[in-house]
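Notes follow the structure.
In this view, the complex is presented without one of its protein chains, the others remaining in place.
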């Protein structure tokens, strides 16, 4: 459906994207994830036609669109701040593209009404000024405005970053729902890994203009292909070589020279008298701190120089106090290891380099 | 904004102190002198006199001039907006080659105006002008005086009054979120659809503002009609000034001024209504800065480039000629024949030659600076209160502060003299006439409405939570004002300060009545040295003074704007909003 082929984007002397190759399948909800300045928005805007790449081509539906104007690519876009036209009311905003396209009036009326119904905007809201709408309603206007032109691709540039946390959570669901209802190929840009993990079919993690990993949310999380992906997605505690030694590396294929990480839900506190699962190893440490979250508590345990975070489910079991000794139980296969230069370990049985 | 009861408002000591001073100032220098003048004028001896109405309505010339003034005001409001919008677009919106150079050409109106500007254009298009000469070569039958009348006046004033666009519309444009333009592009809109359907509508509040300012400029047109109007197109302001000077005809001046004043207020009210609901706050917390737009159609691109450079030449040539002509003698200037070998520094030597010649410059600089600082400084406090509290009292004050827009400066000066040439309880036991203070008061008074409008808009744009945060942290209102609000409105205040300063520098109308003999400002000296009947060198002197004024005003603008544009970061702070609506309308928004 969408293919970036050897795309290079430069701004003056600055190379924003050195070489990008990426494919997005029809109907997919595809997310470009990365910290700010990583090139994800540049990649999106190149697809939208606002940026002309210095090299390479962009294919949509098998057709090269690299030199086409934005509106000729049949992509709809929802901007970070929605970019609604403040001088027009809701109806006029949605109808703008149709008017530009010189649709006749009855057709315009019909299309605007239909899309408004589908994104759940009432007749009354259509006559309102934008300032009278809530953030969520504004977002729906922005989506309606993009979808009314029946694009083949919907581009979303951090559409939730502008909202407060609660609304953000709520709209995440609505956005995903809308996408699956319309079944439209969607490229979504965000720096919020939570958003990426919950909404996407697949994710491309960007760093410094390059893709670190492409995969399903689960692949990205469980088998982070690089140290960058590992630390950027989710929470992971860095482990010291001493800690690795304590795991008896020779028996489980771990290498003390590499950077090692452990996700906090992949390690448990060993309750005294409870049998450890097969293959697990026990490591002793001291409880350094505990932060209580109601549903769970996150303990920080110091062991062999590493400060290991542990997710502890508050299900009524006994919990250690700060300063007490505690025993960590973990499966060495869950330790993520990377070469110091960020490259995944060659030939290691984990982690899996998903789509490289 | 919510309404605050008067009783709550006056509980604040800050409000109380500012309020008392403001009440005194408004009563003593805005209401009483002008009321006094109008009463004396229309009710001589306590009885109403309808003489002025009768005289004026039966005068064809007065009626025609009045009509011309209104015609000029209405058409100028349209044409200035067209040219103004165009020059702002080519310098700040479209991707035009040499936009920066173009900007400097268009910005020449910042530094000169009035009679010299009109004369400058006459050099180019008048009967002995360069362009006329060229045209005559092509069309021998052309009337050498083709550049006179309504068309000429309108043309010159259109180019002369785009300053507001350059200052205020540019800053509005800079605030347009670039994403909205991309959104429109994404939906298939072309360059001009985006411009007319998306960008210009967002600039509507500022366009209302520039419309009002252009309308006012047209209504008060003085020098351009005098120089270029010819017999068929004279306006009302010269007549007002003539009549204002003569004690027996002052009622005519007052009546005409009131007619213009009422039109001004009506215009403000109408625009306020139109503007209502049209103030577009940015919907988002994030907006991306505007990137210059390429004009995709090559033909349109060529046309826009062409027009931009033609305008550039139109703007620049009069200034260049004035500077060149300031080096030649009056004879050469008057006959319009120019050659390099006639240039000398003789004019500058004559004007600046003797020891005392710098004195008027200093007097004017000090007076203008003092007045500009006082009016901006004082109104910062006042505007703060007017924008924070909305009730009948603040509304009344806001209207009262607009009084100086209703009367011409000369009449305001007369009102002050009439009211304070004897001990008056309003100002203690002092007699103000003949002191150095009275001119300063007049300068402050005439600058109040303009300053008020700009500062108010600026306060309105300050994020209210800033202030609340400071208050929560225990800051006193004065401290909050000084450390939080003042820095936020400082860029606008500085811009207004500069504009006020520049416009007061060569004031004549008030100084002629109020200046202290030992401290005569520049305007009087210029007039004395440039009066055609008095001296053959008059014409050359005019040009020298104009060039010197250009230097000062150019320097002022540079200090306020120029240095800021050197670093993009600071430029972003210097955005001046213009506000137009009346208090009643704002109260509801």
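Going by the order they are written in, the chains are A and B; count residues from 1 in each one.
The rule is simple: a residue touches a chain if its C-beta (ideal position, glycine included) is under 8 Å from a C-beta of that chain, and two chains touch if they have at least 3 such contacts.
Here, contacts and distances are computed from a predicted model.
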Among "sulfate adenylyltransferase", "Extracellular solute-binding protein", "Imelysin-like domain-containing protein" or "Cytochrome c-type biogenesis protein", the UniProt name of the subunit that does not appear here: "Extracellular solute-binding protein"
Touched by the hidden chain, restricted to displayed chains: B
Contacting the left-out chain in the complete assembly, out of B:72, B:257 or B:441: B:441
Absent-chain contact - pick from B:119, B:255 or B:446: B:119
Residue of B:427, B:485, B:505 or B:549 touching the missing chain in the full complex: B:427
Among B:97, B:294 or B:331, residue touching the chain not depicted: B:331
Subunit B residues that touch the omitted chain in the full complex: 21, 24-25, 55-56, 58-62, 115, 119, 226-227, 230-231, 239, 242-243, 245-249, 252, 330-331, 334-335, 354-356, 358-359, 362-363, 366-367, 370, 374, 378, 414, 417-418, 421-422, 427-428, 431, 433-437, 440-441, 512-513, 516-520, 524, 527-529, 531-537, 539, 542
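Keep in mind that, in the parts below, only the chains that are shown with their structure count from here on.
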Approximate Å spacing (C-alpha centroids) for the pair subunit A, subunit B: 54
Subunit B - residues contacting subunit A, complex: 177, 179-180, 182-190, 193, 197-198, 201-202, 204, 277-278, 280-287
Contacting residues of subunit A [partner subunit B, same complex]: 48-50, 69-71, 75-77, 79-88, 96-97, 100-101, 129-131, 138, 145-146, 149, 161-162
